[in-house]
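The other protein chains are all here in position, but one chain of the complex has been omitted.
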Amino acid sequence: MPLASYETSVPVVVDDAKCIADKGCTVCVDVCPLDVLRISDMTGKAYIAYDECWYCMPCEADCPTGAVTVNIPYLLR
Amino acid sequence: MALDQIVDGLSEVSCDVLVIGGGTAGPMAALKAKLRNPKANVVLLEKANVKRSGAISMGMDGLNNAVIPGYATPEQYTKEITIANDGIVDQKAVYKYAQNCYKIIEELDSFGIRFLKNENGDYAVKKVHHIGTYVLPMPNGETVKKALYRQLRRARILISNRYMATRLLKSADGRIAGAISVNTRTAEMLVIKAKAVILCMGAAGRLGLPTSGYMFGTYENAANSGDGYAMAYHAGAALANLECFQINPLIKDYNGPACAYVAGPFGAYTANNEGSRFIECDYWSGQMMLEFYNELLSGKGPVFLQLKHLHPDTISEIESTLHKVERPTRGLFQQRRGVDYRSESIEMHISEIGFCSGHSASGVFVDDNARTTVPGLYAAGDMASVPHNYMLGAFTNGSVAGIDAMEFADSHDFAEFDASEVAMERERVMAPTTREDGIPPNQIEYKTRRLVNDYLQPPKVTRKYELGMRRLAEVRQDMQDRMIARNAHELLRALEVQSIMDCADMAAHASLYREESRWGLYHWRTDFPEKDNENWFCHTLLSKRDGRMSSEKRAVEPYVVPIADDEKDLYDKQRIRASA
Partner (left out) sequence: MSSPFESYDDLDDADERLQAADPAERRVAIIALGHSGDPAAVGHLANMVSDPDAGVRQQVAMALGEFDGPEAASALVKLLVDPERIVASAAADGMAEFKDPACADVILPLVRHAHAFVRMGALRALKELRRKDTLKPALEALQDTDAAVRVQAIGVIGFLKLEESIPALTALIHDPDAHVRRAAVSALAFSQMKPAAETITRALKDDDWMVREMAAETLGLNVNGSLAADQLIATLADQFWQVRLKAIRSLGKMKIERAVRPIGNGINHEQANLRKEAAAALGEIADPEGEAYLAVVANDPDPDVRKNARWALQQIAARKARAGS
């Protein structure tokens, strides 16, 4: 069967101005239990790459600069 | 490099003791094994990252089953667990836990993990149940993982993050030989030879689908996809009482408990729409969940957590724990909905089904030394069969497993395995990456879990189970023949859904085998509505025989803490019958 992709709103928001992933920080990507965060090749900043978030918070709690915000996924808000 | 690009690779390492799973039981097992023999190599393999993995990634708000001198005795605790579990308990392991857990609390305290203390330094133990006193709050419990991690680093444990174990290796004579794993970001494979292996891979929490429909909104950490149950099964280990599902009371739509153990000591309680308590059963059990379920559906439903009778200062104190530890997004969730505990009760619901001995009794069968039925293979924590053991049980039994496994490793050499097994497993693991076209893992998973909800969720009906198994078999065929994974991350999900499918099959098989109702809602069979002690006062063990699922009965070991008839009676009188 052919594949299509569809849009989905994701719960983790990263403030690029605060994020220091481009300086070598990988804290949020390291701690995510579902491994959904990645660092963008283009911006050098962290972002949520997969809509598989358990909204558990280590990324937000452990971010050294307070750049990460975790929201409640829309489906269960 | 493209995102999570697949890299071809296979390498091999060896160690004395391999611990799989770095959540709660695993770090303790690894630490104890290493301390037992500091010269030995201990590997801790983790699918996520040990720093924040597992059920307690954001810590824990308290101990629910602390047996602390002066507040409860091991005998009393063993009795309570035996009765809460309808008598189907090998007491030796429970009793051993109860005797050892205080020592473990002291040890965790020495790691810098903070328990609630009175101003004179004594543990501030709270009474929640009406007979025993077992609850020790942890309002600063968010640092548990941090404290464990630094112990692991100090002991120089070999930590392997982002490796998912897929199958165990055994020798021709049935002894454990190691495990095969795959890197979740590159798909490179790693074979780990080991003299002893400890499985600490958590609950099967991604089995049922949450009512929100969000696949990752599970009660358990969504990374806990039941890989340990599946691996133990394929290695020929016996799994106990899988029909005793885990189902928990939750905040409606949210994946966290409300939580009676946090708010209970302050006087909050679960109430129906009339504001009245309705739960007869004292201990968290299947019986309690049945009462909860009945009330939800009754004219007095739904069910709420009631706090508004408490003083505003007390509520603030409760919030400071509920919104900080274990499920810290709870506050955000309530805030978005405009729920203020001071003026409004919190709507509750029940969770999806899963396997988890931490709250029920479904787990890989282990004895009081955490040994499974496979020589050299151990299990601890939520996936091992010691019932109702919660976080403290994972630590305590993880400790038992670590020590015993190192003793085993010290007296055995590596077992030889057949190299062709590795080649076959590599082919199985990589299969979804070889297809150009097909079905992505998320759709296979959604369909599997939707079928679990439709057909396997209690109340259990035989004919529905048969239909469900047929549907699941069709999806399994699609999974085997047509599932695709286009990068390493998708391969991780593709492997997880295979564990989920195995767990669904085991849940169905085990449930049909036990022809009675027991453990309240957990195993409520409407066509066998009565408890049948004459035929079914036993464990059921499920295992793989000649490539097929097979179940058998196993006698309950003689009790080490006898329970008088009037004590059983006291509990029985507090119960309402399923049919009532």
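By letter and in written order, the chains are A and B; residue numbering begins at 1 in each of them.
Methods note: a contact is a pair of C-beta atoms (placed from the backbone, for glycine too) under 8 Å apart; a residue touches a chain by one contact, two chains touch by 3 or more.
Everything numeric in this text was worked out from a predicted model, so none of it was measured.
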* Asked: Taking the entire complex into account, which one of A:Val14, A:Val27, A:Ala49 or A:Val70 touches the absent chain?
  -> A:Val27
* From the listed residues B:Ile68, B:Ala147, B:Leu512 or B:Val560, report the one that touches the chain absent from this view. => B:Ala147
* Structure fact -> Logged for subunit A, residues touching the omitted partner chain are 20, 23-25, 27, 64-65
* In the full complex, which residues of subunit B touch the absent chain? -> 9, 11, 13, 43, 51, 110, 112, 114, 117-122, 127, 130-131, 143, 146-147, 149-150, 152-154, 156, 158-161, 163, 183, 188, 190, 267, 269, 276-280, 282, 309, 311, 313-314, 566, 570, 573-574
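The rule is simple: only the chains that are shown with their structure count from here on.
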* Distance between the centres, which are taken as Cα means, of subunit B and subunit A, whole angstrom -> 26
* How about subunit B: which of its residues touch subunit A in the complex? -> 3, 48-49, 51-54, 57-58, 142, 161-162, 184-185, 210, 212-218, 221-223, 253-255, 327-329, 332-333, 336-337, 437-440, 489, 492-493
* Interfacial residue positions of subunit A with respect to subunit B in the complex -> 1-3, 30-35, 38, 49-50, 52-58, 61-62, 70-73, 75-77
